[in-house]
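So that we are looking at the same thing, I have put the structure below in structure tokens.
Left out: one protein chain. Kept in place: all the others.
== chain A ==
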């Protein structure tokens, strides 16, 4: 038994714990908070519905001539604020469709449909904030959001300029769905985080090494020029065939000048930046 223990202690730790390997890296994983499917940040709505004017009349009585000269108490009967909520939704829907429709009779084109859906979605989202337990509206809202996303996908394939225009006009964000679905797990997330950590570390070290080599360039060239000049002079004075030409020396000198210029430019840029930072 003692023998076995000794062997186990002699073997490095990493060989012992092949299973259930635990990383020593100090990576903290934070599970992203779940956002309800009907929230604007999930559905991609950047814009909001415009505030309702207090004495807006119902859709059907907008241009009613009889109401113009009617009594105030009669008129208030036809105001949006004194009527059912679905009539306000209708009002918003009509407004939004008119923003994007092709012509006055157009209620069936893709833009008009998207405008209509967007108005209803935003109206429902306001409702859901006030009544978070309204399951019926929640289901309807989710279905509408998904349908709108599908329509946006189609429109993108059919007519890209129009797709971009409608995104801008309705203030929507379009993100394509991920390639495959998977649940978020601690293990997989930590694996991904570790991968990115290693990737960053690699890049950092490569960058540092690159800098180190760059710093050696100027002293090396200075040394090389000196040596080349010395060798050339020696060769000439000793009557040995000359292997170092003037061109080679001039070439190295040019390289050196270029490098020094670059260094000066960088130093100037960094000092300027520092000045600006301190000024701010």
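Throughout what follows, contacts are C-beta pairs under 8 Å (C-beta built on N, C-alpha and C of every residue); 3 or more make two chains touch, one makes a residue touch a chain; residues count from 1.
Here is the rule we go by: contacts and distances are computed from a predicted model.
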| item | value |
| --- | --- |
| Chain left out of the displayed complex - its UniProt protein name, from "Exosome complex exonuclease rrp4", "DNA replication complex GINS protein PSF2", "28S ribosomal protein S17, mitochondrial" or "G-patch domain-containing protein" | "28S ribosomal protein S17, mitochondrial" |
| Contact residue for the chain not shown (choose from A:29, A:61 or A:220) | A:29 |
| Options A:158, A:209 or A:230, residue touching the unrepresented chain | A:158 |
| Residue touching the undisplayed chain, where the options are A:22, A:65, A:133 or A:182 | A:182 |
| Chain not shown, touching residues in chain A | 29-33, 46, 98-106, 111, 155-168, 171-179, 181-182, 184, 188-189, 192-193 |
